[in-house]
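Okay, structure first, notes after.
Excluded from the complex is one protein chain; the other protein chains are retained at their positions.
Moving on to chain A:
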Amino acid sequence: MFKNRLMSVASISTISACLLVVGIFFAVAVNVEHMLGEIENRIGLAVFFNQEVEEEKILEIKTALEAKPEVHKVEYVSAAQAWENFKEEYFRGREDLLVGFDDDNPLEDSASLQIFMNDISMQKQLVGSIGALPEVRYVRQAEQVTSVIESFNSLVAYTSLGMTAILVMVSIFLISNTVRLAISIRKKEIKIMRYVGAKNSLITAPFLFEGILIGVVGSLIPMLLIYLAYDQATERLHAQFLILREYLVFLPVWTVLQTLVPLSLFIGVLIGLVGSQWTIHKYLKA
């Protein structure tokens, strides 16, 4: 019995660890998504031009755009200026991080017009009409910061996906062992049930239930942890990245948990089901 408890605790801990990773990733991802949205709104549009387009032509377009009522203001940023701005904004005090770039300008084709909107609801329509101009390479609804955050986001995604996969497998393995132990403890009882004609479903139900229960408990623990740690974590991040402070707008914890709890429960129950069903199939096949 004691050994069985220990196994249950091990299974629950692994599922919890697994879903904590999932949960943290999810919390980061939805927040990043949210921040990107905010940033896009604040920054408005960036219009990038084909390389051969003359500065004069760009300024002509700038004037035309400024005449539109929904446009608040338009700024011209040359390619060189764009790179300087970028370095200034994101690597101030950390110029050592830029050694790899030497004098290359990674934003070579980035001569652009930054458009700030009066009326954000008109943005989509404006993107359409600007995009149709032959000189325009593409229109972006946010600045370079978007891509930095996005690539960070996908790094987090891949790392947590890998970790989750490993932890899911370990969880299933541990649940399977827990259920197997539970079966072996009740072996005699099960045998008698078989002899007197108990239906298979009646015999397997308690073990399936145990697996699911482990899944449920294992998925709720990390939710509790995230709930308890969320506010502190976001405050820390604010303090740590003062330069990004105006971009770091976190979602309230309830918004995150609203989707995360069902997701976590679903994965937890699925792990529990697969782990126990697999073992039941293996050891309790009629």
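Throughout what follows, contacts are C-beta pairs under 8 Å (C-beta built on N, C-alpha and C of every residue); 3 or more make two chains touch, one makes a residue touch a chain; residues count from 1.
As a working rule, contacts and distances are computed from a predicted model.
S.K.: Name the chain not shown, per its UniProt record: "Putative hemin transport system permease protein HrtB", "Cell division ATP-binding protein FtsE", "Alkaline phosphatase" or "Dihydroorotate dehydrogenase"?
M.R.: The chain we cannot see is recorded in UniProt as "Cell division ATP-binding protein FtsE".
S.K.: Out of A:M193, A:L251 or A:L273, which residue would touch the omitted chain in the full complex?
M.R.: A:M193
S.K.: Could I get the residues of chain A that touch the absent chain, sorted low to high?
M.R.: That gives, for chain A, the contact residues 188-189, 191-200, 202, 285-286.
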